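Left out: one protein chain. Kept in place: all the others.
The chains carry the letters A, B and C, assigned in the order they are written, with residues numbered from 1 in each.
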Amino acid sequence: MIDFRSDNTGRAAPEILDALIRANSGTALGYGADEWTARLQDRFSDLFETRVRVFPVATGTAANALSLAAISPSWGLVYCSAASHINTSEANAAGFFGGGLKLVPVAGEHGRIDAAALADLLAAVQPGAIHRGQPAAVNLTQATDLGAVYPLDDIRAIGAIAKRHGLRVHMDGARFANAVVRLGCSPADMSWRSGVDILSFGATKNGGALCDAIVVLAPDLADGLAVQLRRAGQVWSKMRFASAQLLAYIEDGLWLRLARQSNAAAARIAAGIAGLSGLRLAARVEANELFLDMSSAVMDGLERDGFQFYRRSASLARFVCRFDLTDAEADTLIAALGRHCRAQQAA
Amino acid sequence: MIDFRSDNTGRAAPEILDALIRANSGTALGYGADEWTARLQDRFSDLFETRVRVFPVATGTAANALSLAAISPSWGLVYCSAASHINTSEANAAGFFGGGLKLVPVAGEHGRIDAAALADLLAAVQPGAIHRGQPAAVNLTQATDLGAVYPLDDIRAIGAIAKRHGLRVHMDGARFANAVVRLGCSPADMSWRSGVDILSFGATKNGGALCDAIVVLAPDLADGLAVQLRRAGQVWSKMRFASAQLLAYIEDGLWLRLARQSNAAAARIAAGIAGLSGLRLAARVEANELFLDMSSAVMDGLERDGFQFYRRSASLARFVCRFDLTDAEADTLIAALGRHCRAQQAA
Amino acid sequence: MIDFRSDNTGRAAPEILDALIRANSGTALGYGADEWTARLQDRFSDLFETRVRVFPVATGTAANALSLAAISPSWGLVYCSAASHINTSEANAAGFFGGGLKLVPVAGEHGRIDAAALADLLAAVQPGAIHRGQPAAVNLTQATDLGAVYPLDDIRAIGAIAKRHGLRVHMDGARFANAVVRLGCSPADMSWRSGVDILSFGATKNGGALCDAIVVLAPDLADGLAVQLRRAGQVWSKMRFASAQLLAYIEDGLWLRLARQSNAAAARIAAGIAGLSGLRLAARVEANELFLDMSSAVMDGLERDGFQFYRRSASLARFVCRFDLTDAEADTLIAALGRHCRAQQAA
Partner (left out) sequence: MIDFRSDNTGRAAPEILDALIRANSGTALGYGADEWTARLQDRFSDLFETRVRVFPVATGTAANALSLAAISPSWGLVYCSAASHINTSEANAAGFFGGGLKLVPVAGEHGRIDAAALADLLAAVQPGAIHRGQPAAVNLTQATDLGAVYPLDDIRAIGAIAKRHGLRVHMDGARFANAVVRLGCSPADMSWRSGVDILSFGATKNGGALCDAIVVLAPDLADGLAVQLRRAGQVWSKMRFASAQLLAYIEDGLWLRLARQSNAAAARIAAGIAGLSGLRLAARVEANELFLDMSSAVMDGLERDGFQFYRRSASLARFVCRFDLTDAEADTLIAALGRHCRAQQAA
């Protein structure tokens, strides 16, 4: 059994749970008024090279939906990729927390939105039009839900269009670490320097356990969001146990180390299967996910071998590399894919 | 420094964190499709002597607000104590998750609602009236926010009134364990056997760390709630780490042991200060909280001594006993109260 | 049968329905892009001595709830009188349209909120507190739900407190005309010059038929509100028929003439019953409503005589004067009250 189903099927990095244990001493004020949470503000401000507000939350869905609710009125339109997690997988949390805001798909490749397509959509909006809602925000998923990574120039282009139309920008960074590692850029470059106002900072998919975070880069958003989070049941009374996890996650570059491992595993597999006939990468491998076109017979064979992965369609399979996937496990998949593809060719 | 501010300023019980560590092995499907969460259903069903559905959530506020949203339409009226946590301290989470539902205070003593007062309110509702909203649910806090515990007969009486009017019943059990220990009854008696449809099952205030739970006792509520929780960002993808905490919490009666300790500490203090002049219990001590009328000079004295507690008014102080409060710490408070009260009398 | 139940049981002023008929010629663009609605903007801007935006809406409840939603975030607190219509009679429309905002009662007499009481409440709010919601807005009902009228100085005092704390001010002017007539002031003085940001401008209770209006005095609120109204189903496609009513309502001072009549009727009754024993005005009569303490035997007698009115309690009756109540009808009530009171005294 080798599990490629998702990065959230994996373990937590031991460093993160250790920090949680270490935080279990003495008393501490509730609801974020503790020293761990105070330190969290400082560490993230260092990391992002500006003063940010960080709010630990239970899940990426909470981070996304509450971020969007912070930057859109309830009658707002939020532009996003049709493939985005907020559009496909979060039970319309954005529409719920946003009081009825509506997601508007924008064309683009591999889960990205295309800057020109966004510009066209916004240019077509009539001033004073009331029948569709009011353009309010843009959502980018970085890395995307199809394993791609936006280059910085693309983020900047989208950010500039958004600003020109008075829209705020949210980045769904469930795999922010994987994208940072991929581009070799700073968190600041990937976010506020490129026009991002608010960020879902993912940890769970990259070795975290029970929390992600919202990083507020536009200071005016923070105070209202703080109340909204309390009301959303996303403010732990024993917050130190969440903040301690996030502190450990970024300490000494742990988060980047973990993402480097899962990215490397995906790249290793991509390299290992290059040239195999009967197999095609549906998108370039830019983070820790592989989307592979293959026959269902090959998928059947893999499942018989004990590999776990998701079938996205009859001919598309998704393989996600966890931070703790070993080289040996990656190689086992490479070998199996080779074997089944060759068997198919022979048949 | 001895901390009586809240039970949520305290540590987590080590057994609970240990379980979290032990859960960190192998891969497991996300969003609750793991074996820990499956086991959680069984263990809680045993505990409640009926088949229940248990949903781990991040906070008590989430448990309360989503429970109420599950039993009230958005135009519903929810009857509760004016002193209830949902009314005073959760930033109107109930109104938010409930899409605009409204809380209606019911008279009663020490944070309880009075069955007769509830009956009167409901009797005064005109059939077909549309100007105020539709009676939908009743909320009980057990133990109450003023340290009291409803006897089973009171719960049953309220449950019967609710049923007669077609209302569902939610119990905010942030301190459920303290109440069970106090009454020496079973969880089943305290809940569904007395008319409770859905329960916020608190763990955080009683040695938990990062999760509470919703226990669904009326089966028809569970499927919709499951979707609502997903949408509310309350379904962890690495759910096993939450379920493991809750499993440890109830294993071998840990939860009752912890509550017995904090209840005993409160009772010890109550006994120790009996007869002190200048000090008066604002309510009988039935769980782990003491509400004490005293002069602000006495409060000042305690703070100079290093005691931490909340001033509810110029003459009312709240002291909450944590599960890990020691007898020595309790006795130190008793002594200090004696000292300051005598000094006041002398002055 | 003489009907004192409510001003909304009355007829519409014929001038208003005539205007509706006159508007029924030719074609006109939908959703407010017609010439009647354009003219409405100009006429109301003249009336209020500043550039306003006017939005016809179907009901006062819509006007109130959507106004409040425009000036409060969903986690906001709206300060109002406990007796206010938004708190007692609109099925929590404010909480619904406001996405969960919460009403906070402020002390005051006769349906007013007291400026000092408001200041105290706001002074007690802790900066950064997240447990109750964020102060956002103040609601004034003018005339109040108990027949009183705020003097301009009171509105200004409340407006100043609101501004000092960053709160916006909404006036529920369901009986705005009655208050303007009572004070003899201008609509501008009663609203934006005294700190009001947005106004529910009532017509229905004062001879209107099927629409009231929101008058936006703070220009930044208008564009978002326009979308919100569309989404709320409050933008008629054949808007000209609503705008024509409102134009007729304010043309040649009709609205003030109508309010003068109903105020005068109430004053006539108040004068006519002065000194009657067994009868007491529960509040000064400042608009078109009388709240009278009397025995239930007197109420029974009035009902036997064919008078219609509402019993607010066993000893409190409300009488509302419509614009078309005749002097003869008023005198009939005065005579009947005298008769029944004297009979009671004799008994």
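In this section, a contact is a pair of C-beta atoms (placed from the backbone, for glycine too) under 8 Å apart; a residue touches a chain by one contact, two chains touch by 3 or more.
Because the structure is predicted, anything quoted here is derived from the model rather than measured.
Undergrad: Out of A:G10, A:G60, A:G133 or A:G233, which is the one that touches the chain we can't see?
TA: Considering the complete complex, A:G133 is the one touching the chain left out.
Undergrad: Among C:T9, C:S186 or C:S296, which one is in touch with the chain left out?
TA: C:T9
Undergrad: Considering the whole complex, which of B:R230, B:R260 or B:H340 touches the chain not shown?
TA: Touches the omitted chain: B:R230.
Undergrad: Check the options C:V52, C:I71 or C:A93 and report the residue that touches the missing chain.
TA: Here the residue in touch with the unshown chain is C:A93.
Undergrad: Under the stated touch rule, tell me which residues of chain A contact the chain that is not displayed.
TA: Residues of chain A in contact with the hidden chain: 74-75, 88-93, 95-102, 130-133.
Undergrad: By the contact definition given up top, give the residues of chain C that touch the hidden chain.
TA: Touch set of chain C with respect to the missing chain: 3, 5-6, 8-12, 14, 17, 20-21, 24-30, 57-66, 90-93, 96-97, 204-205, 208-211, 227, 230-238, 241-242, 308, 322.
Undergrad: Spell out, residue by residue, where the missing chain touches chain B.
TA: Contacting residues on chain B, toward the hidden partner: 31, 69, 73-75, 99-100, 128, 130-131, 133-134, 223-224, 226-231, 235.
The working rule: only the chains that are shown with their structure count from here on.
Undergrad: Centroid of chain A to centroid of chain B, CA atoms only: how many Å?
TA: Here chain A and chain B have centroids separated by 35 Å.
Undergrad: Which positions in chain B are in touch with at least two other chains?
TA: Residues 90-93, 96-97.
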